[in-house]
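As you look at this complex, bear in mind that one protein chain is not there, while each of the others sits in place.
Take a look at chain A:
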């Protein structure tokens, strides 16, 4: 290309951008969003790994941890540690497990137990050498007597504040402590760790142990720091071979690293997923813009070719146009990511502390943004292959690629509609049918938009549906009462007797849960919480098999089945707990049970079991009562009546129970659903505006002709509304079908961790298939009308004369 040619080409570029600034702005916006999210995801990964490593270093996290409940021979462990070359230091830490509903926090505007966290809670004292609990400044905490330090997890979850009062109530009295602050726990920080540690002074731990008495349980953390972290596998084998205490889970350094990074990692994964989606949309937009631009510039291209401009020069002309836009977008995105990082990294900084990796995360952001620009460049080059097909002769003669005689199919489809729809509607539909390839891009985007709009909605509907209780390891019932083992359980029996005499009650049943142990797939004992009672009274939904009917049968929750490596038809052996709380001595015979069914359960960390046989375990945990009322009974009134008669029991409707247990999840899903609605609508509006502007520019000649012939602006706009509405309808249909077909599986993938792997989404048909599409349609129609006003922009004579 000679210099003057280059000058002409750059002027063409500038003019093209000036002619259609909306497209340029939208492209910059999408690339900016993609670059911002990609950079932030990168920063998140870098920061999370950095912060997690630095926290674990400060806290001197153990390399090997063995949990153990029951009696313990500390001297034997000490002897092993001394004898083993791999051991640097070791410690045996005592934890006092207290039921979360027995821990209450009160203060200005706050009155809550720790139950909503669905965690196991233990009181501990500060360790001397390692496994240190740190405050938010990274300093080792030395709790003053009468105070307690709570995990940051609870501060965020329950909105707690320093200075509030924590009360632990047990059979032997209550202990009051003041919340002195919040701690970072390098082992159990994450919400994915199912236990939390609460730090108190040694004297307070003694008071607590006395107060909770039998209701509390002592658990031990047997921890080691090794001379070589890499040898943790070898050390584990040696520990096992020594036959030391090990009836709880074993956790190694690698798992701590994983758990600490998980929360940030999942956020990063979601951000990356959204980024990929945005890049895909950006690429689709670029392709669409390019195709329409090439079509519009057909004559120009033909003329340039005719005067001897090479394909390569033309490709460079178009590629540069988009590369400049993409580069601008990438820079804007990088700047934006700095602001976004503040939000995304807030949690990481809070839970894990500073990472000290600003420069690497910035460099990664730059690299990822450059990658996006490169992807844009490649996509543009690929699409530009079409330049070769432009014939200078055809281009100069007609200014457009040869339009062939109309296809039969659309003609027939439209003639089937008859005269009724009117010419503008027919013209609009006809255009969509004639050029499916052109409309494929907005179709895909609308389908994605509808998908991300409908899926979270369906998830929310599912979780709030009455049937959701079946995913919580329970049958559908009107009333539910939960009580801890002990005095409250006896009151449940009283209530059950009252219900038996109430003619308004159709059915009722009491279930008791007790703890057993069974060997997991690694041969390590695992706790199994088995609920026993008349399972036929309030039947569960089984994803596999059926309910146990005989004393020799058991049903397992999905995660429990995974832990034990059991499937329907397998036999599992569960050992009743004999010692400990109940004080019964001597081993009890194990129960050999056949697995008859597997169900989904999100309660108790997803690990539960059901049987009809009476309990042999001495470790009774809690009692649950279900009741159904006769038809026509005013259920809320009756429940309120019983709640008044039994003020000491938590008598509630199942709805309340689900809300109380799943409240956090429901709120999160509602937020996600609203955010998805906003994002879906914004993307749809943006794409429509872009698409319409491109179409209007492309169709300027035809629009001018129609207006000259006496088409009102409304007639012209109707055609465009019909086009976008038709494409949107198809897109929503695809999106809705996608949400229905793939939604359950996709949700299952994300939720399998909490015990829901086979979630069957329940859609509210009005919301998902009427209200949402209508809102989407309204937004798209408004966007179409706003961006397809021909009269305000184009004088008829200009558009016709321009051609």
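The rule we apply is simple: a residue touches a chain if its C-beta (ideal position, glycine included) is under 8 Å from a C-beta of that chain, and two chains touch if they have at least 3 such contacts; residues count from 1.
By our rule, contacts and distances are computed from a predicted model.
For the chain that is left out, the UniProt protein name among "Bacitracin export ATP-binding protein BceA", "histidine kinase", "Response regulator" or "Acetyl-coenzyme A carboxylase carboxyl transferase subunit alpha" is "Bacitracin export ATP-binding protein BceA". Within the full complex, the residue among A:131, A:204, A:245 or A:431 touching the omitted chain is A:431.
For the chain left out of this panel, the touching residue among A:107, A:377 or A:702 is A:702. Among A:154, A:516 or A:711, only A:711 touches the chain left out of the display.
For chain A, the residues touching the absent chain in the complete assembly are 398, 400, 402-406, 419, 422-424, 426, 430-431, 434, 701-702, 704-715, 791, 795-797, 800-801, 803.
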